[in-house]
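Take this structure first; my questions come after.
One chain of protein is taken out of this complex; the other chains stay put.
All chains are identified by letter, namely A and B, in their written order; residue positions are counted from 1 within each chain.
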Amino acid sequence: MESKISIQNLNLYYGDFQALKNVNMEIPCNKVTAFIGPSGCGKSTCLKTLNRMNDMIENCKITGKVTIDGEDIYDPRTDVTLLRRRAGMVFQKPNPFPMTLYDNIAYGPRVHGIKNKQKLDEIVEQSLRSAALWEEVKDRLRKSALGLSGGQQQRLCIARALAVEPDIILMDEPTSALDPVSTLKIEDLMDDLRAKYTVIIVTHNMQQAARIADETAFFLLGEIVEFTDTLTMFNNPKDERTERYITGRFG
Amino acid sequence: MPSSSLYGKKKRSSDTVLKILINAAAAITVITLLGIILYILFNGVPYISWSFVSTAYSETNDKLKGILPMIINTMYIVVITLLISAPIGISSAIYLTQYAKQGRLVKAIRFTTEVLSGIPSIIFGLFGYTVFCILFRLQTSILAGCLTMSLCILPTIIRTTEESLLSVPSNYKEGAMALGAGKLRVVMGIVLPCAMPGVLTAVILAMGRIVGESAALLFTSGLSYNMPKGFFQQIFASGRTLTLHLYQTAREAASPDAMHIAFATAAVLLILVFLLNRLAGLLSRALRKG
Partner (left out) sequence: MSISMKSAESAQRDINKNKVKKGLAVVLGLISVLTFFFLPYIRFVFKNTTYIVSGFQLATVKGFRVQGPELSGLVTIPLLTRISVIAGALMAIAGIVLLLCKKPALAGAAYVISGITPLIVLITTSNIQTAVTQLNISKITIDYLWPAIYVLIAGIVCSVLSLWTQGTERLAESIFLVFSCVSVGSVIMITVYIFAAGAPAIMKIGLGHFVLGTQWNAEAQLFGILPLILSSIAGTIGAIVLGVPIGILTAVFLAETAKPRVAKLVHPAIELLAGIPSVIYGFFGMLVIVPAIRNFPPFQNNTIGDSLLAAILILAIMVLPTIVSVTETSLKAVPQAYREASLALGATPTKTIFKVSIPAARSGILAGVILGVGRAIGETMAVIMVAGNVANMPSLLGTVRLLTTGIAMEMSYASGLHREALFAIGLVLFVFIMIVNISFTYISKRGVQMDAE
């Protein structure tokens, strides 16, 4: 199977500090890939290189190649807004806009030029269904999004990301701020999403990775120590450091 | 799912237009400011001389066109107004932040302070005239002007002092009270000194505002340009400030020199206001570090 995303010799520097060291990865299409590892080891940073959110940071320098469907996303010809449409992101803390639910979800399509009210209505409903939120909120679309619970807000953010029709969904510790019930709901959702999208999730919760990921990458101090399918990683890790992390001896 | 290429940057004309507008707006703001300041300083500074700043003023005598009386009057007004309003404002802020329980009285005080800050200075002038000049029989005098200005400036002092007091970390207070210190001692000995930089900055900014005020003083402290006759006497005498001198000179344009005097007065005013602003900024930064 062809890989959707290919990372080759990626090095990332925040000023003098090297956050990512020679990262190489082939991320498969239509699967859930998890990045695990202790805090501050570069998982989120690596995730953000995939949709160039690192561009926001002042002293950030990148060498190496990151390609999606064969195209280098750091090529000067790249349209960053289009890239971010193709690779949507869900953040650790749910961050719905201070607008109505409808406007939250319609924001993305509107920004990309869709003005037709009917089309927007369809997109809103479709996205909310895909995020398993439609039934709960279909009667309060015109109310403020800030009135939802934490778990609902996060699913709203997922729906909002789905509304622009991405191929890839990047999730940066999406359930770490949520209660267990909401967490399980979102994990179920991720399970369904894999059919249409390529999902990459950063998590510091190993059990979560074990539950939902097809492939797992273990990051340590900016390097990938091991990258293999989840079953092998948790039952038969090749690297000693992986084994120590998984059995809880550090991290 | 769009499977089109990622390459091919789109030109977004609306974004470019907006960016141009943003930069244009900032440019307009800065250019206007620089324009006004440079115009005044350019035309005014050449006419500022030591004798200008230290001579009296007379409408008939061509040799006496200095602004010393105005400078003295301005100083009188600044000092006396602050003497009146600073204790009242700081006490109000202390009460609101340290003593008061959330209730109708606090809401009333806050509401009236808001109202006071929205009243235009000409109405303060009218009020000052009716009450201080006529009713309290002070007639046009520096004192009447100061009482009026105190009301104008009170909301500013209360608000800024409140902010400074609220920014004092609560563990200072708690620590002191846990040691058995009475509330007054805690407030005056710990909270207030800690908030001092903010309070002092507020006072200096208030000074800047007082120096620049004109409408409230027009009818209350008057337009007299006589040299002060006595230290205490001047408080009860009428006297014009720098701002009103500028106003009067520019409007009357009595002689060809009048414009020079007006520009020079304007330049002096600007420099004074700048210095006060810088002082406030430096003070707040220095005291914050120390």
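Here, contacts are C-beta pairs under 8 Å (C-beta built on N, C-alpha and C of every residue); 3 or more make two chains touch, one makes a residue touch a chain.
Predicted, not measured: the structure shown is a model, and the values here were computed from it.
Peer 1: Kindly name the visible chains that come into contact with the excluded chain.
Peer 2: Every shown chain touched by the left-out chain: A, B.
Peer 1: Decide which residue listed in B:L143, B:I158, B:A176 or B:I235 touches the omitted chain of the complex.
Peer 2: Result: among the candidates, B:I158 touches the missing chain.
Peer 1: Of the residues A:N9, A:T63 or A:N95, which one touches the chain left out of the display?
Peer 2: Looking across A:N9, A:T63 or A:N95, the contact with the absent chain belongs to A:N95.
Peer 1: Touching residues of chain A against the unshown chain: what are they?
Peer 2: 51, 53, 56, 81-85, 88-89, 91, 93, 95-99, 107-108, 111-112, 143-144, 146-147, 157, 160-161, 164
Peer 1: Footprint of the hidden chain on chain B, which residues?
Peer 2: 12, 15, 18-19, 21-26, 28-30, 32-34, 36-37, 39-40, 87-88, 91-92, 94-96, 99-100, 108-109, 112-113, 115-116, 118-124, 126-127, 129-131, 134-137, 151, 154-155, 158, 182-184, 187, 208-209, 211-215, 218-219, 243-244, 246-247, 250-251, 262, 266, 269-270, 273-274, 276-277, 281
Operating definition for what follows: only the chains that are shown with their structure count from here on.
Peer 1: Between chain A and chain B, tell me the centre distance in angstrom, where each centre is the average of that chain's C-alpha atoms.
Peer 2: Roughly 53 Å separates the two chain centres.
Peer 1: Where on chain A does chain B make contact in their complex?
Peer 2: 68-69, 71, 73, 75, 77-79, 81-83, 85-86, 165-167, 196
Peer 1: Which bits of chain B are touching chain A when the two form their complex?
Peer 2: Answer in residue numbers: 1-10.
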